[in-house]
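The structure is given below, and queries will be raised subsequently.
The chains shown are only part of the set, and none of them has been moved.
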Amino acid sequence: MNLGVCYYPEHWPHTRWATDAAHMRSLGISVVRIGEFAWSQLEPAPGDFRIQWLIDAVNTLHAEGLKVVVGTPTACPPKWLVDAHPDILPVGDDGQTRGFGSRRHYDFSSKLYLQACCDIVERVAGALGTHPAVIGWQTDNEYGCHDTIASYSANAVSAFRGWCEAQYDSIDALNTAWGNDFWSLNYASFQAIEAPRGAVTDTSPAHRLAWWRFSSDQVVAFNRQQVEILRKLSPGRDLMHNFMGNFTAFDHHAVARDLDVSGWDNYPLGFLDRDAATDADRLRWLRTGHPDDSAFHHDLYRGLGHAQAGRWWLLEQQPGPVNWAAHNAVPLPGMLRLWGLEAAAHGAELCCVFRYRQQPRAQEQFHAGVLLPDGSESPVADELRAINADLETLGELSQTERGSVALVFDYVGHAALDAAPQGGNASPLEAVKDWYRALRAAGQTIDILPPDACFSGYALVILCNSTILDEDIVERLDASGAMVIATARTGSFDRDCAIPETLAPGALQRVLPLKVIQVESLPDAVLEPVNCDGGLNAWRWRERVDSVLTPAACFTDGWGFHYHQGNWHYVNARLDAESTQRFVLARLREIGLHITDCPGGLRLRRRGELVFAVNYGPDSVELPHGGPFLVGQRRMEVADVSIWRCTG
Amino acid sequence: MNLGVCYYPEHWPHTRWATDAAHMRSLGISVVRIGEFAWSQLEPAPGDFRIQWLIDAVNTLHAEGLKVVVGTPTACPPKWLVDAHPDILPVGDDGQTRGFGSRRHYDFSSKLYLQACCDIVERVAGALGTHPAVIGWQTDNEYGCHDTIASYSANAVSAFRGWCEAQYDSIDALNTAWGNDFWSLNYASFQAIEAPRGAVTDTSPAHRLAWWRFSSDQVVAFNRQQVEILRKLSPGRDLMHNFMGNFTAFDHHAVARDLDVSGWDNYPLGFLDRDAATDADRLRWLRTGHPDDSAFHHDLYRGLGHAQAGRWWLLEQQPGPVNWAAHNAVPLPGMLRLWGLEAAAHGAELCCVFRYRQQPRAQEQFHAGVLLPDGSESPVADELRAINADLETLGELSQTERGSVALVFDYVGHAALDAAPQGGNASPLEAVKDWYRALRAAGQTIDILPPDACFSGYALVILCNSTILDEDIVERLDASGAMVIATARTGSFDRDCAIPETLAPGALQRVLPLKVIQVESLPDAVLEPVNCDGGLNAWRWRERVDSVLTPAACFTDGWGFHYHQGNWHYVNARLDAESTQRFVLARLREIGLHITDCPGGLRLRRRGELVFAVNYGPDSVELPHGGPFLVGQRRMEVADVSIWRCTG
């Protein structure tokens, strides 16, 4: 794994650049990401391209032997472009134009904006595409950040009409598929279709899901346009995008198909504060981040690159406090090292710290860097040196290998849950994570796979959000021989977000003869007990199932819980976190997988022959096995990392 | 009482209709409501009327001996109408147009929309008005659902100006009545008046109450227009509207005056989740609904039909989980039967389940029906059969009779409290319900009356929200000889929402010599104790009263609580729920009414000679008296119903 850093030469005097490059080198850094917010410096006025400073900067880095990933600057259209063409601005779901003054103020459906992006990307790629230091390109920056996937502009509505026309044979077919008879919502032509916003009450799930898929497709097309230019002007370089955490507003698999490497941006403390399920979690992991959250995303994005053999890069790694959460704590000493080595454990080719030097001005002035605003080192610089030393100890790392257990993550299926949640506390991403955490608490090394993955070789596969299920995946899973756990709501929608003709779980009925006849969403305080696997509690979601199968256990009211036949299991309720863990443990034991109990903040991850142990705390732990140790030791303090070669 | 079902033939193949009709019949159903969302199928393009399918459907039902209530389809204007005339769309209080994509996207003040409604209603009524199966008509659907009574469109503002001109002698009279001198808000002409929205801070209570009355009058006029067409084209049929639960945004008495039957839509679990006062209540009655909530609305809407001898129909009854609350639980087995028989206890002529078959698509795809989406029976079908069997056991039910105790419900007085709440936790509807619940906990059969009712024969009348009091009601109450409890804020406004010249309680001062000199609203956590009736707590609202009368009890600071003289009582504070119950019990004892203690979820209701007991749980109960039983027995499990003939 290489170490990298995000660098903004445009913020600092040219005279400083060489100093910075030498310093980076001294820290063990070999890759620098630059350029992704610099449009107004690259083209300060219409057609007035000024690329030379960027070439100079790359040359300066190159002179120190550093490699460079260049970001296309299209996340930040300059003011002159907005003033000349205000309709490149996106429109919110409140109908208000989202204006200039921050970033991502553009509409994926603006043809004019797409053309402007072509022009600037061609210029930058033309200037640096074949530069020997340039090893890769990042398209744009964090698609969708600040809720910017969907725009409700006139451009978007017009494009949506075209998209619908391409998807459905006729307007009658669309009306039927969407159930438009329901409230007299029939359209007479594709040109009459509206965006699903501003209605008196809920628009239909089919309408919302179609809009989601359209918006996602617009991102794919936008990204592909840049990919095509970069492939032509910068041959042989790795293309990537920096995806975000806890974000499902477009189909990441579809975007990733056009890229070489899957990149993502990891902010463990920021995510914790913004996204944690409970305040208790928010406090417990205040200075470490949730012990499963980096790992979950590492595996999710590694799986994104599945078609590309799991290549993934950590393009932004939080080094200290950030600026954008409601509370921005300082990480415990050692956490940057832990996060970095954990990325290595999950197979990252690069761990790139965001950012090199703290910028004393603008929106992120309190976001920590490797350097302080005054140019001196911040406390985390030494942690980079420590990672570097550890990596040298470990030597060349083998490729990550396929594990024994996998989750399937389906972005479209996930979107269907958002479109038809049938309950205010559906929280589908949290549900997926509960399954991931349960596996990890048992010491498993987990793959997260796209629906079109090959499942052969797995002992256990869990369908977490495969709500729109086709025959093909059922067949592939059935052929794999793995135990398959289909969680509640699997197969519960057709592609237009409607209940399948044969009722849920739809295509799963080929292997499990059952049908869901009632669903209910429940307040958080309600637990519905089931007396099996040591006592489980259904929580938030429960189904009544009609089946010839004998349920594996029953609720207290006599309705069944958990149906299985052969390798197939259907869990007809959501479980609370502890129950999910208990249920998973029981299944792992059934299939005889080796289980290591990971209490508190201890977590294990295998990469080839190496086992990485990390301790997120809050207490020190004694490793149950392991050693002799390449890094660390058996007794692990909080934020410690121990690594040994697996002899088993 | 008849059983009915809401049916949407337009969603299913014509070939299925006869099957459905026969099945309905087999369940004991005799009435079918149809047509109320079908405009786009009845007129798919401007002027292209296609009524025949609806006639065919009615014929199919008729062939099975089923009777039909037809809904006018005006709650859902089709897209072509919206596209042709965008100004039929309503405008929200944020100034944004509320668009197409769901339902109720129309403005009561759009003359163009009113004309379009005339056209479609004339066509449908012309086609089916004299059909032998058609026994009634429902106008539109749920006026006001999704906050659609008030629209702030240019059409509405223009109509409001005319309405003001009709209400006030001159613009000076309006300025004086509204207190426009206060912040230089004087208008020079009626044409200068604005809607009470978008101001820098609060608009005046007089302005808001006038807007409420105007908006309510627009609903009355809209409804009346349809009534006139239906009376002409479908003579002899019952006209009705399906009112909603927990809804006070227009004067239901005024709309009902033009109708024959009072209809309403009962969703006990949906209401509980959306509207319950506390989370504790939300959990306690999760699968049953609040034990007083259906009854309260039954009595409220029965009282709405007072001028028509209390005729009321339950036009929609929740049969299983709904889709529109934050949490949508499955009712306990037996609850549909309980709800149905409780409607019979309160005098319903019809209990109509919404809906016959669950629609697998669109906004309500998870809303349960009697059939599942695949056409098989859902678990509730058997409960319909059970109701039918019970009704056959009971035979012909007598008319409901006037009880001994009554609440007066005044929609305009209620609106005044919303316009001038003087506190963020005023919750006036909850206050009304507390008085209702207190009576019901004592086993009383309660009438809820309009302000213009005749009060003779009652032993106790409670004024719950009669904030705008005229001399006439005081005289009628005084003449009735009933004990009258006037709750806090009775008579506290003149018709323009101002404090009366002689201070509150205004017209009540003729019978109770007192004046309210200070009012206060208090946080929920504050209880102000009074040592009487076993210990009472004032809560949320308290008044200081100046009077020659000796208060019946005092607060700890020496100010009086509860004044009375002759049959008249004034309660100068809001009481918490338990205190309200204690206070009511003491008064019931004073007037010697028979009291039955109804603990837990047990509730009693008399209809003629029959006494209906229902147990909402959460525990089984032993009836204190009753029997021999026509239905059920003395020991009642949760969701049980017991019915006996009263021998006393």
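A and B are the chain letters, set down in written order, and residue numbers restart from 1 in every chain.
As a working rule, a contact is a pair of C-beta atoms (placed from the backbone, for glycine too) under 8 Å apart; a residue touches a chain by one contact, two chains touch by 3 or more.
Only a predicted model underlies this, so the values are computations on that prediction, with no experimental measurement involved.
Participant: Taking the 2 displayed chains as part of a homomeric complex, how many copies does that complex include in this file?
Facilitator: 3
To be clear about the criterion, only the chains that are shown with their structure count from here on.
Participant: Go ahead and note the Å separation of the Cα centroids belonging to subunit A and subunit B.
Facilitator: That pair's centroid distance is 48 Å.
Participant: Show me the residue ranges of subunit A that touch subunit B in the complex, using the header's touch definition.
Facilitator: Against subunit B, subunit A makes touches at 94-95, 177-188, 192, 194, 196-207, 420, 422-425, 496, 498-503, 515, 517-523, 525-526, 542, 544.
Participant: Show me the residue ranges of subunit B that touch subunit A in the complex, using the header's touch definition.
Facilitator: Where subunit B meets subunit A, its residues are 8, 10-11, 37-41, 44-45, 73, 76-80, 83, 90, 96-105, 145-146, 148, 273, 279, 282-283, 286, 320-321, 323, 326-330, 358-366, 368, 372-374, 378-379.
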